[in-house]
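Have a look at the structure that comes next, please.
Left out: one protein chain. Kept in place: all the others.
Chains: A, B and C, in written order; residue numbering restarts at 1 for each.
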Amino acid sequence: MIGGFGSPGTPFSLIDELLRQGQRQLTLIKNDANEAGIGISKLIEQGQVERLITTHIGLNKTAIEWMNAGRLQVEFHPQGMLAEKIRTAGAGSFGFLTDIGLDTEITRPEQLLNWQGQQYKVEMALKADVALLHAARADRFGNLVYDGSAMNFNPLMAMAADQVIVETPECLDPGALPPNQIHTACAFVDHLVVLPRLTSEYAVMEHHVKH
Amino acid sequence: MIGGFGSPGTPFSLIDELLRQGQRQLTLIKNDANEAGIGISKLIEQGQVERLITTHIGLNKTAIEWMNAGRLQVEFHPQGMLAEKIRTAGAGSFGFLTDIGLDTEITRPEQLLNWQGQQYKVEMALKADVALLHAARADRFGNLVYDGSAMNFNPLMAMAADQVIVETPECLDPGALPPNQIHTACAFVDHLVVLPRLTSEYAVMEHHVKH
Amino acid sequence: MSNIETLLKRATREVLPGSILNLGIGLPTQLLDYLPDNLDVLIHSENGVLGAWKQAPREQMNPALIDAAGAYISTVPGSSFFDSSVSFAMIRRSKIDLTMIGAFEVDQQGSLANWKIPGKFSPGIGGAMELAQKTPRIVVLMTHCDKQGRSKILRHCRLPVTAHHCVSRIITDLAVLDVTTNGLSVQELAEGVTPDYLRSVTDADLIFPEEVA
Partner (left out) sequence: MSNIETLLKRATREVLPGSILNLGIGLPTQLLDYLPDNLDVLIHSENGVLGAWKQAPREQMNPALIDAAGAYISTVPGSSFFDSSVSFAMIRRSKIDLTMIGAFEVDQQGSLANWKIPGKFSPGIGGAMELAQKTPRIVVLMTHCDKQGRSKILRHCRLPVTAHHCVSRIITDLAVLDVTTNGLSVQELAEGVTPDYLRSVTDADLIFPEEVA
């Protein structure tokens, strides 16, 4: 699973390393597919991704083409359901009962549960072998702080993967981050990669600036 | 539901007001029963509480006496299950699947679910009509910040009750709390009570100080 | 003023002081530019922002702070950031007072279709389903007809539904319609639009209260 909603919170440098190492047949879990040419779209375009579990890929025409051509399997979930499935795994639970989409085409009969006189949809927990995350700041123990809207799926994924690898441009001494301002406690973090610099992918994207 | 784990995070002043108003036959949801003579124990001792949903009341001999005498119904849950049941309600879900206590006496047969070849215990969401909470700081919109271990059940309960009433000794102008340091967003808060002072119940309890 | 501008101007009147609102991608997002500054509202963005506001000035743009549509937003005093599970807890607990949303189709029962055109458009559901199902008040902003001139207001949605019976009001370039238990009630007509014309371009039953007809 890979953090980020659009660019904020996307671990572009860790993705580049995955691109370099070239692992194939990956199943990726990410809110979106970034945009053509950046982030996980590079992994898709290089043919490393077999399956994408996501909520919306409308900003990435390349990913839609790959999907329509049958070269990329895509599994869509309502955004809050994807978040909650990951959070459920992160909480050490196995599934939850919801009414979201209960009477729409996204619900299959085998997902329905009658329980104590009510009908629910059962959404199962979604965990991963590895989470790649981006944090604005960290300390050497692996305590994390996110900036702006870059929090999104990152703290949920930190709890839901067997191996949690976090990139950050700023790594501080333990104690530098006030204990009640830490977004992800170090117990959930396995590896920290300190970035010497942020590439252009982390910058403001000109085509999203209105003039 | 009432915030707090022991004293930190307990809304002592709101509890005093409930004591003054004298509502009876209350069902309380709180991690513990505070200690004899303070916090929700006062409500129990005044006979206002019919039922207590909790995890552990070992520090309150009075509550145990009331329970053993059949004057107080007590429903115990494992602590993380109580937290998760409240959080599930707060997330707008209806229940979750767990394996905690699956093969112990706390699990009744009607709570068991076989699903996709596995056996789970279904824990149902726990919501309340009213939540009484304590925050260290707030702004006028109702954004909340907790201090130390006073966070505990407060942010979960803020999401899980129809009416959320929060006491705080410090209410600031909107913008005074940095957006990524807010623990409970104001969307979850209905009423804010600014405390002119903190009573002795909020202070260090001498009998918990080792010499 | 174009018809779309008129529509957006009209839509600003839906925004009540003190409320929390969510603006879907498309026309609703454009509404932001029509809202007066210092308006007492908090705009929720699915990606974890309460208190989103117009595009930040160039020198204050934070590449780590966007709204769900990708714009480099500013925030109002009293805003907060949170993770996606809390963001959707807020939605599912109906803490968003008003969602303005775009649509492919709305029917006279207030059902909404806005996420999928089988075989043509299926980029995913995003946050639409939970917003549609759980916001107390949904106002649809859309053109009355599609590019081929066909009514987007129908007796029954033909496309896969996002949520049933969820829409309270529809604001189009031609009219303002309320979904009532009796059917679609025309509240306002755009300048130059007659009841007969509206009937002729709408594939649904319309009720015209006396003061409109």
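Rule of thumb we're sticking to: a residue touches a chain if its C-beta (ideal position, glycine included) is under 8 Å from a C-beta of that chain, and two chains touch if they have at least 3 such contacts.
As the structure is a computational prediction, the values presented were derived from the model and not from experiment.
Within the whole complex, touches from the chain that is not shown fall on A, B. Only one of B:G22, B:G37 or B:G58 touches the chain withheld from this view, namely B:G58. Within the set B:L19, B:I106, B:M124 or B:C171, the residue that contacts the chain not displayed is B:I106.
In the complete complex, the residue from A:E110, A:D129, A:D173 or A:E206 that touches the missing chain is A:D173. Residues of subunit A that touch the chain left out of the display are 90-93, 139-141, 143, 159, 173-175, 177, 179-180, 182, 185-188. Within the entire complex, the positions of subunit B that touch the omitted partner chain are 5-9, 31, 54-59, 64, 74, 76-84, 86-87, 99-101, 103-106, 136, 146-156, 183, 202-205, 208-210.
The rule is simple: only the chains that are shown with their structure count from here on.
Centroid analysis (C-alpha atoms only) places B farthest from subunit C. Ranked by how close its mean Cα position lies to the mean of all protein Cα atoms, the top chain is A.
Rounded to a whole number, the gap between the C-alpha centres of subunit B and subunit C is 37 angstrom. Each chain gets a centre from the mean of its Cα atoms; for subunit A and subunit B, those two points are 31 Å apart. In subunit A, the residues that reach two or more other chains under the touch definition are 84, 99, 146-148, 151, 183.
Within subunit C, the positions touching two or more other chains are listed as 49, 81-82, 85, 88-89, 91-92, 134.
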